[in-house]
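So that we are looking at the same thing, I have put the structure below in structure tokens.
All protein chains but one are shown in place.
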Amino acid sequence: MNQTANIKPQTPLGQAMFVCERPKVEYRGLSLKIVQLATKWGPIGIPLLLRFAWGIFFAALVFVIAFVWVVGRFINPLLPWFVRDVVVVVGLLAFVSIVAIIGIWGERKVSGRIQSRLGPMRTGAWHGWAQSLADGLKFVQKEDLIPQDADKPLFRLAPYVALVPAFCAYLAIPFGVGWVFHDSDVGLLFVLAMLAIEVLGVIMGGWASNSKWSLYGAMREGCQLVSYEIPMGLSLVAAVAWLGSLSLVELGRAQDGGWWSWLLFQNPFLFAAFFTYYIASLASCKRSPFDLPEGESELVAGFHTEYSGFRFVMFFFAEYMGMFAVSAVATVIFLGGWNSPVPGLASPLWFVIKSTFLVWVQMWVRWTLPRIRIDQVMHACVKYLLPFTLLLFVGSSLWQLYDNPDHRLFEGFAAVVRFGLGCLGLLLLGLYFAGAAYGFYHRNQLVGQMVRKHLPGA
Amino acid sequence: MTPSDIIAFLQQHHAESVVSAVADGPYPHALVKAEGLAAVAAFLKTQPRLRFDLLRCISAIDWPAKNNIELAYDVISTSLGHAFAIKVVVDRADPRVESVSTVWPAAEWHEREAFDLMGVEFLHHPDLRRILMPEDWPGHPLRKDYQDIVEYRGLKFNP
Amino acid sequence: MLEAVIFFLLAGLAVAAGVAILLSTSIVRMAYWLITMLIAVGGLYFLLGAYFVGVIQILVYVGGVAVLLVFGVMLTSRQLAPKLRPGRGEVVWLALVGFVLLEALTLSILHTRWQQNAMAPANSVGEIGRSLLGEFLGPFELVSVLLLVAMLGAAYLARPKVPTQGPQHAKGTTVP
Partner (left out) sequence: MKEIELQYRHPPDLLDDGEIPSDIRTEELVLNMGPQHPSTHGVLRVVLQTDGELVLGATPYMGYLHRCAEKIAEKVTYRQFTPYTDRLDYLAAMNNNLGFALAVEKLGGIEVPPRADYLRVIFAELNRIASHLMATGSYGLDMGAFTPLVYCFREREWIMDLFEAACGARLTYSYITIGGVREDVPEGWGDKCREFLDYFEPKIAEYNDLLSFNHIFINRTGNVGICPPELAVAYGLTGPCLRGSGLAWDLRKATPYCRYHELDFDIPVGHGENGAVGDCWDRYFVRVQEMVQSVRIIRQALDKLADGPVQAKVPRVVKLPAGEVYYEVENPRGQLGFHLVSDGGTSPYRLKIRGPSFCNLSVLPVLAPNCLLADIAALLGSIDVVMGEVDR
């Protein structure tokens, strides 16, 4: 990377301004096949696909439900374990793909709504729901560009290194009791480990691109992730120490019985730990305001500047899968996982709803806040977040020490605090819904009469 | 100060440099010898009664008929609010003049532009390079006798 | 059967990656081969049922150490693709040291009395924690002091090079 300071370019000045000849593009192998197929069937297939989008959507939905039901009811008990594993992994793959696809579409809708736009409206029949599918088709058809001086093997490998661990994290995430691929006693650590490997793909891609902007993105990602792993882990450790298990299933099961038994409301330190975890997880997912690795106003597109086509999609998918994964961890650990706010209605649906809400908040934050500078990112971690999480850990441990039947007085105090925290949480949620409802009611007053006529669909 | 006051003041202190002056009309200015430009510029900038601290523009005007290039320095004072201009005439064949970028750093880019488009060479300029045209562009486009080039680096232009 | 297959896959990957570290000349490639090897070894731990050790292997070595290693290599290398080739004199020394190490390892493997123990209980996290804070408390604390010293040293080396933002921005400029 540093040769540029010493080695002068061989071409005379200004040569690059007038390059008229375009390098010839050659498609080979799989790219050739895909491009051929796409050019042959795309003009017919894509409009057809979009025309019958509703039907395809419902058919797919029915098929997935039927598949899950049949597998769960009949096939699963009969199959040897590795076949069952394959089936579950395929199901998980489908789930995370849907998460990513809906996440990408949802991000655009959310950003549109926040910015008093509508977002995608045309693709598919209803609110542009097929937009990410159309984007995917577009990306598949795109030319697979690799910079000439890139480290080609690493450049090709990097998207997989980013994507596969992000998927592997889901192997340990429980969607409900029994709804987990592998209930390990170190499930939480496994998820964190997998999310930590993801950074390797980013660094690899940034370095192999042989672009300085990518390299900057990779460097920022490296520093940011390695530092924010510590407050993230410490916030979780406070929770883990409270319940005494690293198994995500155990952690979730222990929070059964109404919203007041969620770990979030157990003591004030855990309440704060949830927010420190959430902030650190934003940093580890490269989400705004910590989106420096891909900060487009500074680094063009950061580590994936040079990526195009399907490799770019893989990075994109990895990001959205990572977003959902950290939200899922927050849900299981702090928000009671699959347990319902009132006892007795536990269902994986709750888990998905809560995680989706957290993902939604990530999007909300992204479209509201500016980006932090890299030195401020590091200062925020080392100077504030890290000591604060340490304090939370110590505080939570001390609270646990006193919160037992031997200390009657403290137990009463703890109950009051828990109740207060619970009310605070409910109040925040209520405020949020009230604000959302207010915004929805006044959605037409956001823009003036003359401006509104320019909006699509007006 | 009105333009006539400024001219009188200037002639009083730099009589040897000021060639002529126009006090009325839309463009009051003083014509200054090229050798005295640096001194006059520093005087305009630092003299407490003038304090022309903001150099607004340096315009180069090509006069093939008079066989010279005029350089007009438009200045204004942000503290006193009066505006003025000084002019320098340089030889068209060998245009050289002292740079005023030590007095007004703003002149740096204006002088680069005059160098680029009009071919005026500014002595003691910290970084006299072309600014708008490519480094190897032939000629100085804003001169009146500039001929359009037909080819640049293999790129053919239509006439 | 399946376990044997997976074992040989992972072990083969680890050995191949180790050989690749020796053979590759690009320092960044070496780092990535090292990571491959670490992940393969982590997989072996999983296969042994030592989930905690496996996860810690990945979390600490791959997620932390290796990332920092790659990071450092990327930042400090002189060229974009730094090449490492040992000199002639070094080859002799390295071969000697390698041979001695190989000999020592082979001998120790051959002379160890291998005995098959029953697998440790799967839930090993609690056991590890108890032994760390019980039996091995002294070494554990010693190691933490060492880590603290290392951290302080790192902090000392990485003192702010960024100037404190302030009005000295324009100090170096000449305003006449």
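Order of writing sets the chain letters: A, B and C. Residues in each chain are counted from 1.
We adopt the following convention: contacts are C-beta pairs under 8 Å (C-beta built on N, C-alpha and C of every residue); 3 or more make two chains touch, one makes a residue touch a chain.
Please read all numbers here as calculations on a predicted model, not as lab measurements.
When the whole complex is considered, the residue among A:60, A:349, A:369 or A:401 that touches the unshown chain is A:369. Although one chain is not drawn, the whole complex shows that of A:111, A:141 or A:397 it is A:111 that touches it. Residues of subunit A that touch the chain left out of view are 1-2, 4-5, 8-9, 13, 111, 114-117, 212-213, 216, 219, 288-289, 291-292, 295-298, 300, 367-376, 447-448, 450-451, 454. As for the chain not pictured, it touches subunit B at residues 25-27, 53-57, 59-62, 72, 74, 76, 78, 81, 83, 85, 104-106, 108-110, 113, 117, 126-127, 129-135, 141-142.
In this section, only the chains that are shown with their structure count from here on.
Centre-to-centre, using mean CA coordinates, subunit A is 28 Å away from subunit C. Each chain gets one centre point, the mean of its Cα atoms, and the points for subunit B and subunit C are 66 Å apart. Subunit A and subunit B have Cα centroids separated by 59 Å.
Among the residues of subunit C, none is found touching two or more other chains. Contacts from subunit C toward subunit A in the complex involve residues 2, 26, 28-29, 32, 35, 39, 51-52, 55-56, 58-59, 62-64, 66-68, 70-71, 74-75, 77-81, 122-125, 162.
The residues of subunit A lying in touch with subunit C in their complex are 1-3, 82, 149, 151, 154, 184-186, 189-190, 192-194, 196-197, 199-200, 203-204, 207, 210, 215, 218-219, 222-223, 225-226, 229, 246, 375.
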